[in-house]
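Complex shown without one protein chain; remaining protein chains in place.
Our next item is chain A:
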Amino acid sequence: MKKLVTGIVGSAALLMSASVGSAATLDDVKAKGEVACGVHTGLAGFAAPDDQGNWKGFDADFCRAVAAAVFGDASKVKFVPTNATERFTALQSGEIDLLARNTTWTLSRDTSLGFNFTGVNYYDGQGFMINAQKLPGINSALQLSGAAVCVQTGTTTELNLADYFRANNMEYNPVVFQGFDETNAAYEAGRCDAYTTDQSGLYALRLTLANPDEHVVLPEIISKEPLGPAVRQGDDQWFDIVKWTLFAMIQAEELGITQANVEEMKGSDNPEIKRVLGQEPESKIGSMLGLENDWIVKVVGGVGNYGEVFERNIGQESPLKIARGLNQLWTKGGVQYAPPVR
């Protein structure tokens, strides 16, 4: 059913893409005075409301970064919460200009749904968690043959799970739920032996378990889940703006430019920093994108560099405490790498 719906939505979307895609998104956004940004309806660390109801999180901050690039003001974002099915239509129909909703970049989504992924802002991977008290002695996912596995339906997670067990010739018994809450509750109640979802989700789940110490995350990562922002196909200028916003945040971290020191850094003698911050005479790093030349100053001043956004929302400064891992800079053993800003 889900596939059918996605298929219908996809084909309808393709029919539409010719007419929608030709519009200049940047002009629309400027006319509206805000970036309409599709986010998750609620995912710990990525997009969730704080006590005052403001959207907080890794994806929400990316939306703010794009707004800062366009308007020089990180607050000019209209957050549109979207669920798993709705997200694609919302982008296609023009209800949102940008989808930053921890969406996995896959070939079929990139081609058949009529939009472009602008990069990978978070490298995730699917893992398993088990209750070590209940299943002592299990320390590898390869020992899970015959296990009942809790999984959320309609996601790539479910398909990866099937692939993994088939590839390793193991039996398993999927216990399928619609939402994150129900899946968590079922796992906590002991209805299944193992729980599988993206690792970022496993960290969020641990926060809600009664006895987190009893549960262990198995070492196997069974899938690649590159999560990235997406825009409509057919508007290369907007695609470039969103893509380079992400690169600029990574570049800023690499150069040690932070939210706190960005103003100071404008006077730096380092030619690369001067270039990135648009402080060179006759700088064109903004005008080539249709933006102000100091747009990276606004992005970093508005939300911080990639590392700051990561640590604040999902890293060590947040309750989730996710390690940087693959999302570390390429210079420090990760794979976050930005092409040169010049």
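Couple of notes before you dig in:
By definition in this document, a contact is a pair of C-beta atoms (placed from the backbone, for glycine too) under 8 Å apart; a residue touches a chain by one contact, two chains touch by 3 or more; residues count from 1.
The rule we apply is simple: contacts and distances are computed from a predicted model.
This complex has a chain not shown, and the name its UniProt record holds, of "Amidohydrolase family protein", "NADH-quinone oxidoreductase subunit D", "Basic membrane lipoprotein" or "General L-amino acid transport system permease protein", is "General L-amino acid transport system permease protein". Although one chain is not drawn, the whole complex shows that of A:V35, A:L113, A:V175 or A:A204 it is A:A204 that touches it.
Only one residue from A:G94, A:P174 or A:G334 touches the chain missing from this view: A:G94. When the full complex is taken into account, the listed residue touching the unshown chain is A:D51, out of A:D51, A:E171 or A:D269.
For chain A, the list of residues touching the undisplayed chain reads 5, 8-9, 12-13, 16, 19-20, 23, 28, 41-45, 48-54, 56, 78, 80-83, 85-86, 89-90, 92-95, 180-181, 185, 188, 204, 207-213, 314, 318-320.
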